[in-house]
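Missing here: one protein chain of the complex. Every other protein chain is in place.
Moving on to chain A:
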Amino acid sequence: MSDAENPSNPTPDEQTDFEPVQVFDDETEMDLRPGADNCYKCTSCDTSCPVAEVDDDFPGPKFQGPEQWRLKRKGDEDIDDSIMSCSNCMRCDNACPSSVPLSQMHNTARGEYVDEQMDKLSREYIRNRILSNYRIMAEIGSKVPRLTNFALNNSVVQKVNEKVLGITSERDFPEFAQQTFREWWHERGGARVSSEEKKIAYFHGCYSNYNTPEVAKALVRVFEVFGYEIAVPRQRCSGTPMFANGMLDDAERAAEVNVSEFSDLIDEGYDVIASCTSCSMSLRQEYPELFEFHGTAEVSAHTYEAMEYLRIHEDLEAEIENASVEEQSFAYHAPCHARNQGLEHQAVELFRELDGVNIEDVGDSCSGISGTYGWKDEKYDTSMKIGEEMFDHMEHAEGNVGMTECPTCSMQMEHGTGYDIKHPLQLLEEALV
């Protein structure tokens, strides 16, 4: 049922769980609950919301979370449709001094809005469903990458996408790789290092499988240098795009597979490593907030971002200080979801010590694309307005190669500046392998 089950010959019946017109009947039991009472209205969350900063119609996280919840509890209020304008960047979470679980409230409200208030035949619903189930598109597209790359970026197709589906024609679709990471992994015969103590289970997510297998390969090579045995279990989308579009049922189905696969490996002594910061965020924070499968808590506690893991368990600093690479300069952008995990400084901090590298943080603004958000026709302008500050800083930075951990941030960085974008793991590979 998953691409990951039989990677070299993926089964096309994937499509069975993609039914854009299905009406959800199973009610989500979630509630916008407790934390609402902890809000003391300091508005720190509002001042850190990148959408509220550029979109005058967006009432901001305080309204989306605690206030909306109070309103709802009093009367039979509907969820305000502005919830669909929240990009799920989760910056508000980090800003709240009172630990109000804002993004959890937003995710729940969005789920309820989509379930109960959205017309399942509407263009918006169908479009969101397609965008949030990117992996399925990717699954099909990557079978014939050349043709798909050509077709998707054909201007006629783009216009049709925009008119019929509301997917902006301003953006170029990310290219599919000629060979997926999983195909490569099986071709090379899986893990090349075996170890009793050092074992990681790699959550590669969709993007590095279908679009940037070089990132996933870099992870494999770097971890093997440090002597890790790597497992690449069956897996589905982390759910991030689904949360952001209120498709909680889709997310739940994907999460169930991931939790079951990865918690089995945790029992065998593996830790879970992700190369995408939204994926690690999802497994760490959103799963336990939203779902209650057996093993969810274990997966959350054992999930790490790749470089974070190496910094905790290896002397990565010493390795980097002794290494060198060819002269190069980077403009680094920390993804919002990396910030939320406390990872926003690590790449700059580490690579500053690497001989040959000049790396500059381009500031703390949001890139603005927020996954599927910036792909929506009606959100494209907001997305670019948010990104302006980052583009500007990138252009003023010394480097003209961008660097970030997040695949969609990297799309936005490339789109706004024309720069090539690297993942930190690729530079680690260059330095250490």
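In this section, a contact is a pair of C-beta atoms (placed from the backbone, for glycine too) under 8 Å apart; a residue touches a chain by one contact, two chains touch by 3 or more; residues count from 1.
As a convention for this text, contacts and distances are computed from a predicted model.
Asks: According to its UniProt entry, is the unseen chain "Glycerol-3-phosphate dehydrogenase subunit GlpB", "Tryptophan synthase beta chain", "Tetrahydromethanopterin S-methyltransferase subunit D" or "4Fe-4S dicluster domain-containing protein"?
Replies: When "Glycerol-3-phosphate dehydrogenase subunit GlpB", "Tryptophan synthase beta chain", "Tetrahydromethanopterin S-methyltransferase subunit D" or "4Fe-4S dicluster domain-containing protein" are compared with UniProt, the left-out chain turns out to be "Glycerol-3-phosphate dehydrogenase subunit GlpB".
Asks: Among the options A:C39, A:I79 or A:C96, which residue touches the chain absent from this view?
Replies: A:C96
Asks: Of the listed residues A:D37, A:E349 or A:E398, which contacts the missing chain in the full complex?
Replies: That would be A:E349, which touches the missing chain.
Asks: Of A:C39, A:A52 or A:A109, which one is in contact with the hidden chain?
Replies: Among A:C39, A:A52 or A:A109, only A:A52 touches the chain that is not shown.
Asks: Where does chain A touch the missing chain, residue by residue?
Replies: 42-44, 46-48, 52-54, 56-57, 59-60, 94-97, 99, 284-285, 288, 297, 300-302, 308, 311-315, 318, 339-345, 349, 361
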